[in-house]
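Handing you a structure now.
With one protein chain removed, the remaining protein chains of the complex are shown where they sit.
Labels A, B and C are assigned to the chains in the order they are written; within every chain, residues are numbered from 1.
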Amino acid sequence: MAKTISFLQAINEAMAEEMRRDSSVFVLGEDVRIGPFGQTAGLVKEFGEERVLNTPIAENAITGVAMGAAMNGGRPVLELMFCDFTMLAMDQICNHLGQWRYITGNQYAVPITIRTAVGAGFRMAYGHSQCLESQLLQAPGLILVEPSTPHDAKGLLKSAIRSDDPVVFFEHKKLILGGVEGEAPEEEYTIPFGEAVIRKEGKDVTVVAFGFMVYEALNAAQELAQEDIDIEVIDPRTIVPLDQDTIFESVEKTGRLVTVEEGRIRGGLGAEMAALACGDYFSLLKAPVQRIAAPMVPIPGSPVLEDLYLPNKDSIVRAVKRTL
Amino acid sequence: MAKTISFLQAINEAMAEEMRRDSSVFVLGEDVRIGPFGQTAGLVKEFGEERVLNTPIAENAITGVAMGAAMNGGRPVLELMFCDFTMLAMDQICNHLGQWRYITGNQYAVPITIRTAVGAGFRMAYGHSQCLESQLLQAPGLILVEPSTPHDAKGLLKSAIRSDDPVVFFEHKKLILGGVEGEAPEEEYTIPFGEAVIRKEGKDVTVVAFGFMVYEALNAAQELAQEDIDIEVIDPRTIVPLDQDTIFESVEKTGRLVTVEEGRIRGGLGAEMAALACGDYFSLLKAPVQRIAAPMVPIPGSPVLEDLYLPNKDSIVRAVKRTL
Amino acid sequence: MSLENEKLLELYRKMLLVRAIEQTHGKLLQEGKIQLMSHFGTGQEAVAIGVAGPLRQEDILFGTHRGVGEYIGKGMTAKDIWLEYLGKKTGLCKGKGTLHLCDRKVNIPGLVSSLGSDFSYAVGTALSAKMSKTDQVTLYFVGEGTCNQADAHPSMCMAALWKLPVVFAVCTNQFCEFAYMDEHYPTEDVAIRAAGYGMPYDIVDGQDIETTYKVTEKAIEHARNGKGPYLVEYKTFRMALHHSGDPGEYVKSEDLEKWGKRDPIDLCQKKLQDRGILTGERDQELRKAVQTEVDSAVEEAFSGPDPTVDDLFEDVYAQKEVI
Partner (left out) sequence: MSLENEKLLELYRKMLLVRAIEQTHGKLLQEGKIQLMSHFGTGQEAVAIGVAGPLRQEDILFGTHRGVGEYIGKGMTAKDIWLEYLGKKTGLCKGKGTLHLCDRKVNIPGLVSSLGSDFSYAVGTALSAKMSKTDQVTLYFVGEGTCNQADAHPSMCMAALWKLPVVFAVCTNQFCEFAYMDEHYPTEDVAIRAAGYGMPYDIVDGQDIETTYKVTEKAIEHARNGKGPYLVEYKTFRMALHHSGDPGEYVKSEDLEKWGKRDPIDLCQKKLQDRGILTGERDQELRKAVQTEVDSAVEEAFSGPDPTVDDLFEDVYAQKEVI
């Protein structure tokens, strides 16, 4: 049985279901009792203030608190309101969180889920609009997830909460706040990490996009179809681990790769995919890999400039054509 | 007139000369009056405690103090002892330092130099051994410098201190502590950013390596020469801006690219260079790009494991051969 | 603590201006004419204006996200604010900062997006002032919620350790986003933390502009005279919601009622009238003039030039080629 849920609801249900299932799961963050964007709204009613904990404004420390709780039997779901604020917690996330299991020789796992909102388009300027997923590529030991549909958001967040590895879970504001809806099973389900989905099959060019950019890529596909260009759109869903098999099976077919991300280009996931492409998969390539991403500039507050800054359907269309 | 100086001395002289030249230049950091690794040793004698400021242990805040001072006419040279600790200051470095000029519409520049030590090999384990240069690739507005010789260290650090843009300057521990020496002019000199140096000319394969890895690459070159493989070793010296011209003129000649870095592979500078290679420079490539870098694991304390973790001459030799 | 007539009148006018700017912002939002997020400082004007009032032009101010009080107090104009708010090329930040107000003319180095990241900037500007032996003071204006941010601590420590000319002005408006302060604080007051660094502090009423001005003036002179940092905590109440998207149900109506009776503009107006400085008629004129100032600023801003794609790539580095 399927039902229609919004992206926001999907996140909310995933947390609620896991809190019901496992009493060691709890939610903490700044204003999570109300929910600045609404993902955690209502949880306090069902689970009480003890399991839905408002914290002071101190991102590095609350990340550490979640980590400490996880070392001692808790399974915290931490909300860092904007991904921009994960930069405050980079010491915890990059130096410790993903490394703790290893340096303690597997004595201590740190099963926490960090949920954080990414994305521009709301005229919030430089420090509330970034997509910083790729800032975490260099860190070992983390799982990085970014869903594009309510179905995936729910299934992947449930997997994240159950995971014994630390997960950073990115939620695009346009999906949370935009009222995006979709089908999801009534029944309990989870989605494993590392399995991409082909959102649209196609034979000419492989386009890999995640999060909100999946929709821009699908729009590009429609537009390109009118010129008889048939692209395949792949949504990796998890950034780490990355489903190389699905991506490069597609490239084997098309010989062409366009990577799409809303984050900045230098050292981004697109760079990593391009590097994989021209490394192990070099023989598959028939054309230069095209990277679509934001330029290496801060996000300006001006609506006009913000729109110019963002990758979108049009830049994807142009990139696809460059590969042909 | 040239003289022989050590890498450590080069750093020290660059700071001393700039402090003499410009009274707004000052040095701050944890224990800089003595100098944990010795780079700042002696400065306090010449310039006094006011211009050589020991700070409390608080990396994000001392970075912010340096930034504030720079907004108000100072030209601080901040030492963050280990690059691992730059993670504590990522909010300042990534969210603000490189973005301030832009979001203030060029009203406020933030001319600071952050010097920090990178590199493993000293059995210091997971959080005192990393090479985190590529953690800053995603941040706009920064200059990233990593010299491999005393000559370059001095000239580039002087340029960094004079730069009106924020610079992060990486110093490899093996170069600082290893007593590496080299020639440098007696006279005043600076080195512009964005100009790579060809450390060894060669016709078969282009190997790009920076920092300490330049020496591993040169050793690999010697070994490969015995098998009549003639590699070209390029030292970009600055990671941002990256001298694409020199690198890809070389690839035009060789058709083959090996990237080398001590940092971890995913999303590293090697990924970025590989992405450039299979993007704009795709037609030059005759073989898959090989990335040599550390694996996606924490740095273990065990000497045996640490040695296994590190890229070195042998892994470079193997990579070069894979391209042929 | 009473101020000269002219001074008090000027502060009153500034409070009116602040409220007019914010109300206009609210109206434009409601009418769907702009998307610009709002965090209004309604009810807190006596803190913001009182805190910035005693600063000299060469003094440095770090302000907050909440409204425009301290920016107006320090000398920014409604016109400059609106040009920037609307992201115009002719804005102070060329439309790139928008809400992140910055004005070099009056020594406001900008507004950070991560709360508390600028705690240390204020220590830094004060450090450089001390190093270059000017008598410039830095005032760091901050909400109580932000005082829990980690960097508050080493920043205050360094300010005290190095005896720097910086004043920490804490606006305790009882809220941190959607929660009362007591969900963030184990204590009633913020200011007592200063004692941990040997830093002097005061805790004062934030509704009376004469109090806020005078106490801040004292703290600033303390700092200017080389005696080191000072912390002042102003008790006030956020009559506005946190921002335009705030559900607001958590705010107790009795609090709104209680604090509403001590609106800082009303209090000041009464004082001015009681002292015979202001007639009802003059007051109406003043309010009208202020609204006109705001309206024409908004109008000019709306018709200002937008930046273009070239501007997107300008000002990242000193030289454009680096990107």
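Throughout what follows, a residue touches a chain if its C-beta (ideal position, glycine included) is under 8 Å from a C-beta of that chain, and two chains touch if they have at least 3 such contacts.
From a predicted model like this one, the values you see are computed outputs, not experimental measurements.
Checked against the hidden chain, the listed residues C:35, C:187 or C:308 yield one contact partner: C:187. From the set B:84, B:133 or B:232, the residue in touch with the chain omitted from the display is B:84, counting the whole complex.
For the chain missing from the display, the contacting residue among B:43, B:61 or B:205 is B:61, taking the whole complex into account.
Looking at C:12, C:82, C:175 or C:197, the residue that reaches the missing chain in the full complex is C:197. Listed here are the chain B residues that touch the chain not shown: 30-31, 33-34, 36, 54, 56-58, 60-61, 84-85, 87-88, 122-128, 295-298, 300-305, 308-309.
By the touch criterion stated above, the residues of chain C touching the omitted chain are 148-154, 157, 160-161, 184-187, 192-199.
Along chain A, the points of touch with the absent chain fall at residues 24, 26, 50-51, 55-56, 58, 60-74, 91-92, 95-96, 100-109, 140-141, 143, 163-165, 193-194, 240-241.
Here, only the chains that are shown with their structure count from here on.
The mean-CA centres of chain A and chain C are about 36 angstrom from one another, to the nearest whole unit.
With each centre defined as the average position of its C-alpha atoms, the distance from chain A to chain B rounds to 30 Å. Residue positions 93, 95-97, 100, 112-114, 117, 150, 316 of chain C are each in touch with at least two other chains. With touch defined as above, residues shared between interfaces to two or more other chains in chain A number as follows: 60, 84-85, 87-88, 125-127, 296-298, 300-301.
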